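Missing here is one protein chain; the remaining ones are kept as they sit in the complex.
Showing chain A:
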Amino acid sequence: MEEKFAYIEGAEQPISMHPKKFALWLFIVTVVMIFASLTSAYIVRQAEGNWLEFQLPDIFYYTSGIIILSSITLHFAYVSAKKDELSKVRLGMILTSVLGLAFLVGQWYSWVALVDRDVFFVGNPAGSFLYVFTGLHALHLISGVIFLIIVLISSFRYKVHSKNMDTMEMCVTYWHFLGGLWLYLFMFLLLNH
């Protein structure tokens, strides 16, 4: 019985996916696990009572908008790269990087807004969790921006084009993931704070 399967698979090349892309997906799994564990810790802790109630900073709506916008501009860059329109790739990448930085600045101001509301990192875990979520996400986002800039630089060196999309595709995957992760965290906080 084993042999039957084997031949169907054996006939084609066993290399099914770009190993680095695959590794990136696995890395994403580990990040998912970190945030899954933190958000479930949040729920477990919340269920125990003694939970500080406070308003989420409105600025989260703006930063969510920014991160969605950045995914759109990155997609624009990606499509342009497939068509070998390099100037559009650069434009898209620059826009995405700037939006990424704008998101980080926005997150910083959300912390300022929290402090104004007397919600501090040190204090009731309700606030502390919020800082950990946003902080840890921002840390990953910084790595994402670095990745964007690396791709931007290689686009200036004519290394991003329709025949050489691997790095670009990995960058796109990672960035969309980080955007999605933020939207998840924001939704989670809206539903559970």
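Rule of thumb we're sticking to: a residue touches a chain if its C-beta (ideal position, glycine included) is under 8 Å from a C-beta of that chain, and two chains touch if they have at least 3 such contacts; residues count from 1.
Here is the rule we go by: contacts and distances are computed from a predicted model.
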item	value
Listed names "Tryptophan-rich sensory protein", "Cytochrome c oxidase subunit I", "Phosphate transport system permease protein" or "ABC transporter ATP-binding protein", matching UniProt entry of the absent chain	"Cytochrome c oxidase subunit I"
Contact partner of the left-out chain, one of A:Phe22, A:Tyr61 or A:Phe156	A:Phe22
Chain A residues touching the omitted chain (full complex)	1-7, 9-11, 13-17, 19-20, 22-23, 26-27, 29-31, 33-34, 37-38, 41, 44-45, 48, 50-52, 121-126, 128-129, 132, 136
